[in-house]
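Of the protein chains in this complex, one is absent; all others appear in place.
The chains carry the letters A, B and C, assigned in the order they are written, with residues numbered from 1 in each.
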Amino acid sequence: MEKWRTALVTSDATSIRIRGYDMTDLMLHRSFADTVFLLHRGRLPNTHERRLLDAILTSSADHGAGAPSCATARLVASGNRQSFSAAVAAGILAIGDAHGGAGAACMEMIAEGLETARSESISIAAAAAKVFREARAAKKRLPGLGHRVHSTDPRVAVLFGMAAEAGIVIEGIEFIRALEAEAAAHVKPLPINIDGALAAVLYDLGFPPAAGHLLFIVGRVAGLTAEVFEEYTREKPMRIRFDVEYDGEPARSLENES
Amino acid sequence: MEKWRTALVTSDATSIRIRGYDMTDLMLHRSFADTVFLLHRGRLPNTHERRLLDAILTSSADHGAGAPSCATARLVASGNRQSFSAAVAAGILAIGDAHGGAGAACMEMIAEGLETARSESISIAAAAAKVFREARAAKKRLPGLGHRVHSTDPRVAVLFGMAAEAGIVIEGIEFIRALEAEAAAHVKPLPINIDGALAAVLYDLGFPPAAGHLLFIVGRVAGLTAEVFEEYTREKPMRIRFDVEYDGEPARSLENES
Amino acid sequence: MEKWRTALVTSDATSIRIRGYDMTDLMLHRSFADTVFLLHRGRLPNTHERRLLDAILTSSADHGAGAPSCATARLVASGNRQSFSAAVAAGILAIGDAHGGAGAACMEMIAEGLETARSESISIAAAAAKVFREARAAKKRLPGLGHRVHSTDPRVAVLFGMAAEAGIVIEGIEFIRALEAEAAAHVKPLPINIDGALAAVLYDLGFPPAAGHLLFIVGRVAGLTAEVFEEYTREKPMRIRFDVEYDGEPARSLENES
Partner (left out) sequence: MEKWRTALVTSDATSIRIRGYDMTDLMLHRSFADTVFLLHRGRLPNTHERRLLDAILTSSADHGAGAPSCATARLVASGNRQSFSAAVAAGILAIGDAHGGAGAACMEMIAEGLETARSESISIAAAAAKVFREARAAKKRLPGLGHRVHSTDPRVAVLFGMAAEAGIVIEGIEFIRALEAEAAAHVKPLPINIDGALAAVLYDLGFPPAAGHLLFIVGRVAGLTAEVFEEYTREKPMRIRFDVEYDGEPARSLENES
C-alpha cells in the first residue's frame, strides 16, 4: 500500500506535533478551541478569533434532548448499552442537510454571492437581491433563513455582535442580513437562524464551506456525550416507545397467491 | 409517548439554557471547555479545572492519520463523499476498549483500588499492590499501562504536572503511579500511557468512569473533522487499497455438492 | 503495512470466489440465504438448513416502525437526507444487548449449560435447572426469556417446529424450553422470546454465539432499508418531535459565580 500523506499531525517515540506545534506546549499554554482552529486552519487564532470559535462551538453544543441528533443518540443508548461510541456516532449521523448541516450550503451561497458582488462590481445588497430573486424563481429554499422554534434566535445577535467587535471583515454577515431584508420585503419575515449565523461568521473568519457542517459536529458532540451519559444513568433500556399507525395493505393470505 | 425528562438543556422561543445558564451568556463570557465541563458536571469549572480539561481535550484530539479512528474516517470518506457526518461517525465507532476507550476501564480500576484503600484502611501503594497481584494472578492486562509506540508518552508528565499545580486532590495519579511502580518491580517497565493518564486526572477532577471514554470522543472529534476535510480536499475517492492474501478453501465446484 | 489474510473471498480480473465457490455459480444456482450460510460457515447448507436460515432472517427483518432500530433509522433520515447509508447504519447501531443483540448472550448461556450437562453427566433439564438457580441467586436476568409485547411470540413455535422437522439435533431448543419451564415453576411464566428462539435454533444449526447478534443484523437490515425508503418518500424532513420536560437546575446567572 502506498504511504499516506498528511499535513496535520506527526508523532514519534518522544513527541507529537499538530501542524508543527508540540502537543505538550499546546496543552500547557493554549485552549481546546485553539487546537480546533489550528487543526482546521494551519495556524493559531488570535484572541478575537478564539473567542468567536468558542462561542460558535458553545452555540452548537446542544439544543435539547428532542433535537434529532440528541434524540437519536438516546434512542441508540436505549437499545444498545454495549458501546458509548455507537450512541454518539448515531447522533452525529442525524446531522445533515435538514439538521445542523445547512451551514455548509449557506456558506457556499454566501461565497457565491460575494463573488458575484466582486466580479460584477455591485454592492453586497445588490448581490443578495440577485441571489434572492434567483432562488425565488427556482422555488428553492434559502439556507440559513427561517426557524421552526425561535422567531428570533437569541444566539444570532450575540454571534454578530462578537464578530463586529473582533474587527474582522464581516462581509458574510452583511450578505446574509441583506438576504434577510429581501425576504422580509418581498415574502415574509424569515429571520436568520443559527445555521445562517454560524455560516456567516465562519465565512468571515475565513473557514471553507465544509466547516459549516464539520464544526457544528465538533460543538454538538459535547452535547451528545452528555445526553448519552444522562440516558445511561437515569433511564432504563428500551424505555422509548412510539405510537405507530398502520395504514397499509389489509391482512392477506399466501394462499391467494398464484 | 411519555414525556422525556432531562436536566441538561431547556429552550423556548427566546432563550436556551444549559443546566440553568443562559447559552448566550456562556457564549459571551466562557470557553467551549467550560461548556463541556458544565454539560457533564452540572457546574462551571474553576480556572485550574478548565485548564486541565482543555489540556485533556487537546491531548486526545489527534494522534496521526494512521490511528484507527482517523484511518477509519478517511476510509469512509474515500468511498462515500455524500456525507461528512458518515465519515466522522465511523471514526468515532473505532473508539472502544482497544483504542481510546481504555480510559473508562482504567477509571473503574482506580475507583475500586481507592475504595479498597479506604475500606481496608491501607495505603494507596498497598491497594495498588493488591490490584496488581490480583490482575497478575488472573492474567488480566492492567488498563492504562504500556504503549505500542511511546516508551514514555510526553503527554503524561505534562498532565500530571498540571494536576499537581491545580491544587486538586491527586489520589488517582498516586494510585496509577504506584501501579506502574509495581509493574516495574515485578514484571517489566510498563509506563503509564495516555489512557491511564487521562483516567487518573479525570478521576481526580471528579468525573465518573464513563468520562474516560466520552471525553476522549469529544477531543478526538476535532481531529476527525480535520482528517476528513484533508481527505476530501487532498485525495481522490477510492485511493486506499489493501494487500490481501487469501488462504482459505481452494477453488471448488457446485457440481461436487450432493 | 503487512498483508491481510482472509479465508472468505478472493477476486482477480476474471473471477470472484466466496470460500472457494465461483460467485457467478452461486448467483445462477443458489439463493442469498445460501450465500449468508456459506460466508459464515464455510460450507453450503442443505435444504433444511437453508429453509431454517431463511425463516430466521425473515423473522428478524422488521418489527414495526417503532422498534428502536427502525425508529433510529427514521430519525436520522429525518435530519439527514444526504446519505441512505447514514440512516441504515444508525439503525444498526441501535441493535445491542437490549434490542436484538440478546441472542448472542443467550447462545453463550445455552453453550455453557449444555457443556455442564455433558461434563457433569446430568440431563439437559438438570443443567437448565442449575443455570436457572444460579441466575436467580445472582439476581441476573436470563437472556431469551420474557417479552414486553407478545405473551406468546408466534414466531417461536414456528421456528421450533421447523427445526424439529429438519432432523437436526435440537439440544439448544430442549435447553431453553427446560429453562422456560423452570421459570414458570419457580417464578412466573416468562415465555421464550424471539431472541431466545433464534439463539436456540442457531445453536442447533451449529453457529457460534456471535451469530445471535450478527445474523439478526443481516435480517433487520432489509427492514431498515424499507423503513428509510418509506421515510424519504412519504415524510418531510424534521417531522419527528419529542415532548421533553426539563427538571434540572433553575435559571441561574454567571454573575453569581465566584
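Please note the rule applied: a contact is a pair of C-beta atoms (placed from the backbone, for glycine too) under 8 Å apart; a residue touches a chain by one contact, two chains touch by 3 or more.
Bear in mind that the values here come from a model prediction, so they are computed numbers and not experimental data.
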{"item": "Touch criterion as defined above, residue of C:Leu44, C:Ala86 or C:Leu205 at the omitted chain", "value": "C:Ala86"}
{"item": "Residue among C:Glu49, C:Glu180 or C:Glu227 that touches the chain left out of view", "value": "C:Glu227"}
{"item": "Full-complex contact with the absent chain, from A:Ser85, A:Asn193 or A:Thr225", "value": "A:Ser85"}
{"item": "Interface with the undisplayed chain - residues on chain B", "value": "1, 64-66, 68-69, 71-72, 75-76, 78-83, 86-87, 89-90, 93-101, 148, 237-238, 240-244"}
{"item": "Missing-chain contacts mapped onto chain C", "value": "1-2, 4-16, 18, 23-24, 26-28, 30-36, 39-40, 53-55, 57-59, 61-66, 74, 83-86, 88-90, 92-96, 101, 104, 149-152, 154-155, 158-159, 162, 208, 210-211, 213-215, 217-219, 221-223, 225-230, 232, 234, 240-243"}
{"item": "Sites on chain A contacted by the missing partner chain, in the whole complex", "value": "1, 3-10, 17, 19-22, 25-26, 29-30, 42, 44, 80, 82-83, 85-86, 89, 93, 242-254, 257-258"}
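The rule we apply is simple: only the chains that are shown with their structure count from here on.
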{"item": "Chain whose Cα centroid lies nearest the overall Cα centroid", "value": "B"}
{"item": "Chain copies touching (chain B, chain C) - same or different residues, decided at half shared", "value": "same"}
{"item": "Distance from chain B to chain A - Cα centre to Cα centre, in angstrom", "value": "24"}
{"item": "Inter-centroid spacing, chain C versus chain A (mean Cα positions, whole Å)", "value": "35"}
{"item": "Intercentroid distance (Cα basis), chain C paired with chain B, Å", "value": "29"}
{"item": "Multi-chain contact sites of chain A, meaning residues that touch two or more partners", "value": "1, 64-66, 83, 86, 89-90, 93-96, 101, 240-243"}
